[in-house]
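On to chain A.
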Amino acid sequence: MSTTVDEMSRRTGAMSSAELSGERESRATVGDVTVANPRMVCRDVDVWYGAKQAIKGVSLDIGKNEVVSMIGPSGCGKSTFLRCLNRMNDTIDGCRVTGSIQLDGQDIYDKGLDPVPLRAQVGMVFQKPNPFPKSIYENVAYGARIHGLTNNKAELDELVSASLQKAGLWNEVKDRLDQPGTGLSGGQQQRLCIARTIAVSPEVILMDEPCSALDPIATAIIEELIDELRANYSIAIVTHSMQQAARVSQRTAYFHLGDLIEVGETNQIFTNPKHRLTEDYITGRFG
Partner candidate 1 sequence: MNNARAAGAPPQRTIDIVNASLKRRYAKERRFRLLGLGAVVLGLLFVALLFADIVGKGYTAFQQTYIQLPVTFDASVIDPEGALDPETLRRANYAALIRKAQREVFPEVTARRDTRALGSMISVGASSHLRDMVLADPDLIGTTKEVWLLADDDIDMLVKGHIDRTLPESERRVKDQTLGWVERLESEGRIEKRFNTIFFTHGTSREPELAGIAGALMGSFYTLALTLLFSFPIGVGAALYLEEFAPKNRWTDLIEVNINNLAAVPSIVFGLLGLAVFIGIFGVPRSTPLIAALVLSLMTLPTIIIASRAALKSVPPSIREAALGVGASPLQTQLHHVLPLAMPGMLTGTIIGMAQALGETAPLLMIGMIAFIVDIPSGFTSPSTVLPVQIFLWADSPERAFVERTSAAIMVLLAFLILMNLTAVLLRRRFERRW
Partner candidate 2 sequence: RDSVWIAGSSTVFPFSTAVAETFGRESSFPTPKVESLGTGGGFKLFCSGVGVDKSDISNASRAIKLSEFEQCRENGVTEITEVKIGYDGIAIANAKSGPVIDLTLGELWQALAKDVPNDAGELVPNPYKKWSEINKDLPDVAIEVLGPPPTSGTRDAFVELAMEGGCDSFDSIKALKKTDKDKHKAVCHGIREDGAFVEAGENDNLIVQKLVANPNALGIFGYSFLDQNADKVQGAKIDGVEPTFETIADGSYPVSRSIYFYVKNAHVGTIPGIQEYVAEFTNDKAWGPEGYLADKGLIPLPDDMRASVAEQAQALTPMEAPAK
């Protein structure tokens, strides 16, 4: 990788080491960041971890009924950006977010805004599966319990099994719902977390590499799920698989070292990228 980055920076001819450490103006994004009917609107979002800037002036909309995929090299800030969208960054000491992020016209970083209903509305699947050290059933039922989504045990059972089915985990766990979620395989944990998230029917779903630990079949189930969810909801998905991005998303955003380099129709990005960095990345010519 050492040569990789070096060569790349030589080619782009614009990146000194100062840039790498984030002391530079943010670059204008290529492509149209807006959509016709946005649910979330982000403008000039900067994120710092302490003194280190991880996201630089990113603006991006997430529309109704669309799947936006975010791609980019590891460490470029995808997770960070995603976590801004439901204020999960609040939990990290020393993490600062500036700029404006709106959900349905409401600034989510507004002082008066309560992040709790926000997060119920904007669900998230994390990059590292993080099941609760509780039973599988309780993992999925938790959200419904706290939000009072169901009125009785039967409804809750129904919800749990439906969510697990949608996440493609039901058959594997239906006999052991009372066993700890932490005793599952990596991919099973990931699907459990997906089931947990969709069980509360959030309207926007943020997925940080939801299929990274999944085999093709499970991946297909999740992709199907995403497609199905899109009918009603908005979805932002971080993925390393360009094939997956191409399959599930309508628009794609390419991040690089904290900058949002290019946004566009997924088709266009993968067939006809406008920025050289994007092109290098998707053609695998990066290094």
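On the choice of candidates, all candidates are chains of the complex that A comes from, given by their letters.
Quick note on the criterion: contacts are C-beta pairs under 8 Å (C-beta built on N, C-alpha and C of every residue); 3 or more make two chains touch, one makes a residue touch a chain; residues count from 1.
Since the structure is predicted, the reported quantities are computational estimates derived from the model, not experimental observations.
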In-complex contact partner of chain A, selected from candidates 1 or 2: 1
Chain A - residues contacting candidate 1, complex: 86, 88, 91, 93, 115-121, 123-124, 126, 128, 130-133, 142-143, 146-147, 182, 193, 196-197, 199-200, 202
